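Excluded from the complex is one protein chain; the other protein chains are retained at their positions.
Chains: A and B, in written order; residue numbering restarts at 1 for each.
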Amino acid sequence: MALFVAKRLLMALATVLVVAVLAFLLVHAMPGSPGAVSLGAGASQDAIDQLNQQLGWNDPLFSQFFRWLGDAVQGNLGVSLIDGRSVSADLADRLPVTASLAAGATVLSAIIGIALGVTAAVRGGLLDQIIGGFVGLLVALPAFWVGIILVYLLAVQSSVFPATGYVPFEVSPQDWALSLALPVITLAVGGAAFIARQTRASMLEALQQEHIRTLRATATPTWKILYIHALRYASLPIVAGIALQFIGLFGGSVIAEQLFAMPGLGQAVQTSVSTHDAPAVQGVVVIATVVVVAVNLVLELATKFLDPKLRAS
Amino acid sequence: MIPSVAPAPADADQTASTTSAAAPRRRAGKAAPTKASRYRLFASPGAVAGLLWLAALVVASLTAPLWLPFKTEDQDFTAVLSGPTAAHLLGTDELGRDILSRIFAAAAGTLGTSLITVIVGVGLGTLLAMAAAGAERTEAVISRITEVMMSLPGTVIILAVIGAVGTNIPLIMAILGILMSAGIYRVVLGQAKSLQSQLYVDAAKVDGLSPVGISVRHVLPGLANTIVVQAALIFAVGMLIQAGLAFIGFGPPLPQPSWGGMIQGASQHVYDAPWMMVPTGAVLALTVLSANAIGNALGKAPNAAAPHLPSAAARRHRAQAVAAIAAAPAPKDADAQEAPGNGTLSVRNLSVGVDNGVGLVTGVSFDVAPGTVLGLVGESGCGKTMTALSLLGLLPSGVSVSGGQILWNGRNLAAATDKDMEGIRGRDIALISQEPMRALDPMFTVGYQLTAAIRRLRGMGKAEARSEARNLLEKVGIVDAQRILKTYPHQISGGMAQRVAIALALSGQPRLLVADEPTTALDVTVQAEILSLLRALVKDTGMSVVMVTHDLGVVADICDQVAVMYAGQVVENGKTAAILDNPRHPYTLALLAADPHANDADNMPERLATIQGQVPQPKDWPTGCRFAARCQFAGSACKDPVPLLASGTGEGLVRCVKADQLAVEGMDWLATDVPAARLLPISSQHTTAAHQHTTVIEKDLA
Partner (left out) sequence: MSTSVTERPDSALPHEGTPMLEVKDLVVRYGRGRKAAAAPAAVDRVSFSIAPGETVGLVGESGSGKSTIGKAILGLQKVSGGSISYQGTDITSAGAAQRRALGGELRAVFQDPNSSLNPRNTVGTSLAEPLRLRGVSAGEARAKAEDMLERVGLPREAVDRYPSQFSGGQRQRISVARALICDPQLVVCDEAVSALDLSTQAQVLNLLADLRDERGLSYLFIAHDIAVVQFLAQRVVVLYRGQVMESGPAAAVTENPQHPFTQALVAASPVPRPAEQAARREARESLGVRTGAAAVPGPGGCPFRLRCPLATELCATERPALRRVGTADVACHYA
């Protein structure tokens, strides 16, 4: 088990490194040198060249990369070309927004998805078909469209929730929750549908296992067969599905943040890509990867822990 | 906005089909697979509608310049932000552009570029999976890489790519395909590996077919359906992602219209013109829905295994059927009159059928006295297991008792509700089955499963149940019970697992044990041990056993009584010694003659007796003797229904009109060959006259 954890940690580290290299190369392929981006359209070529020289843009690629890596390890992701702010500081402000969004959406979609999936598998018949149709519809609806409709219904027509904006937790926990509600629901709609399908499939597979018949043959109450034995058997793929969902939702926050004007990582990607702000793009890609890989690692270890076969080995 | 880089399971049955392909279970498919998937596609109304919609969209979009009322950039300042009107069927946007025209103009590009994602993603994923399935080391490397790919924040990376290459939609969609190929790889790999493990692949390797040849000839065709399913799902995801990108401003360069861009425009006017959201959103959702419907319809496995615990809806359905049986007046024939004594199981005229009416077991009767073992013996497809499972009310979904009685302690279990049966199962009647490994819950320890059953069935406290669990394990011959209690089922051997399963069955101190081929999956030395254990348990506890088996040796070893079953009927029953030493029914004669165990090495015949053909399918059962078509002695009298008649040996019964005649004439079932009509001269040069066993059979003795 310890060996397994060590291997996975190493893998996670390698993943982040690969992404860092990838991001570095992508950033270098962006149109316009950093000097040109930083100084804007009116700048003279001399000024641009001088700034490029100053930023080390003309150094060999690998020395630039290792300089960036050295700084990054110490928590310094460079300075934005647009506003001169520290990228690390900016991302540190933004991370909690996206993290609460993604975590909230994952938890909500897990709760709704598992409830729907289990109900569909266990009840069967017409209810199964109704849930199946509903879930199919949810999967097909684009998140941004759902979000706008939610804004229209819950913020414009009846102002239950604020339409846009983000209130930090420290300012007012209640307003924080209210400001998160619509974006979280927006993201959770598709996620819940995905997890519902995964759960239904896993539950049905669990109920096809022969040991379910043994449990019935020893007079195990139905609720116990369903919610202790079958759900336990189905839990492995469900948790794996939730892990995938978190990755998807973390990326999906780009849309929700754009739609609800939330100052999160997604918004940072969107603006920095639009403005060709190289250090910001690189920083946000790496940070997003670190978060996603870390959460994935934790959930993967949880999956392994749930499986007695893997735990024993 | 990337819902997930891994494709969602299309449907429950999609996963079920991939897993069931991995396990070599019996599968019945009548038609060629391609036909089956086409049938599945057209059987689903949603998928047909989806196909029609996609086709219409493509045609409409490609011919758009010919019929669209407006150009995409035509601005109608008289109708800005208008709802649907006669001129603008779907309304206009903030610049007065016709929404209908823009939607269809954008369709071709959206569909086409999503197709790029499909081709790149599914193509790459499939190629990787086929390469990995053939070689372990390659698989380790590729799986590692794809794991990394799947744990990446795909959206963020795609945005960084856009930063580098701009909004070159085809290129971006291709890169998206690469990112998604990891998830497709994972789905396809499982199936490719199960195909690689098929014996026909081994056979092709023996032929000398190269690994590439095997992939192309034997693996790829088997993946076709999965690939199409994944393609449909990825197509849908691709469209959603593309629209999402356009929504946040990374769509195709302006003024080219895109669905995501149009929704983005509409979102700016959600306060003053909410209608604008509707047409584009609906068209996008409909298109995604269509692709998903096609994928789901194709992914549906036609023969998904039935659950061992039916859904609530199915249980309600069954409760109604049981109520109908309970309400039916009990037949007042001679059989049903004397109520059996305590602890005696009496099955009277039992019929079991599929819910659509096909019978699987018809008119089966037998009694099992306390402390005795009854063998239900016959080939597969004869209804032995269905008969046994009906005793516990554990018939699979879609199969139920359709008539007759199962009398136990004065109650008719055939008419008992599931709730009532819960009081019987484990306490009165217990079950052990063929594959002990699969009969135990893999997620819980042996100790947990045993103590839970003991507490439930015997009302014991935790500590007491724990020590009783140990006693039970020792009783079934497990020496280190304390250790076994702490193990999980996968940590013990098959023979040990069957002992545990027997201990579990004994936990409620049942008076009848239903054993469904309990030793078939075990080695012969282990089988002997388990049979000895069962014999000792019968002797010690006085319980009775219904033993389902196909092995006449097992019958000889442990059964007091035996009922030989053929095609859903009992064809002969009586005392084991009488039946095995002096069989009366031609089927029993034939089974014994075909059994190599019945012969010593010294007098091993050069040919074994065989029975022509195979057990008929339940829907093909004739009204007359069901064995007649395969019987050496069949005659015209066998065309009428045959009752069970006294066989003349003890209290045994036999279902054959010629039984007496055969006994008098001392006929044996002869070793026959392929029917003469089919036996043609052998064309190869090997025709040696060594063996010419053309035994001529009197077809009709009468």
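In this section, a residue touches a chain if its C-beta (ideal position, glycine included) is under 8 Å from a C-beta of that chain, and two chains touch if they have at least 3 such contacts.
Nothing here was measured: the structure is a model prediction, and the numbers come from that model.
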Which displayed chains the unshown chain touches: B
Residue, one of B:V554, B:V570, B:A628 or B:L653, that touches the chain absent here: B:V554
Candidates B:R144, B:R316 or B:R607 - the one touching the absent chain: B:R607
Selected residue (touches chain absent from view) among B:A598, B:L645 or B:M667: B:A598
Residue among B:T85, B:N342 or B:S380 that touches the chain left out of view: B:S380
Positions on chain B contacted by the hidden chain, ascending: 24, 26-34, 198-200, 202-210, 217-218, 221-222, 379-380, 477-480, 493-496, 499, 523-529, 531-532, 550-557, 576-577, 580-581, 590-592, 594-602, 604, 606-611, 614-615, 671, 673-674, 678-680, 682-684, 686-688, 690-691
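Please note the rule applied: only the chains that are shown with their structure count from here on.
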Rounded Å distance between chain A and chain B, as computed from the means of their C-alpha atoms: 36
For the chain B and chain A complex, residues of the former touching the latter: 1-6, 8-9, 11-16, 19, 144, 147-148, 150-157, 159-166, 236, 240, 243-244, 247-250, 260, 263-264, 266-267, 270-271, 274, 277, 281, 284-286, 288-289, 292-293, 296, 304-314, 316, 392, 394, 422-423, 425-427, 430-431, 433, 435, 438-445, 452-453, 456-457, 488, 490-491, 501, 504-505, 507-508
Chain A to chain B touching residues, read off their complex: 11-12, 14-15, 18-19, 22-23, 26-27, 29-31, 121-128, 136-137, 139-145, 148-149, 151-152, 156, 190-191, 194, 197-198, 200-202, 204-205, 207-222, 225-226, 229-230, 232-233, 237, 244-245, 247-248, 250-252, 254-255, 258-259, 265-266, 269-270, 272-274, 276, 281, 284-285, 288-289, 291-293, 296, 308-309, 312
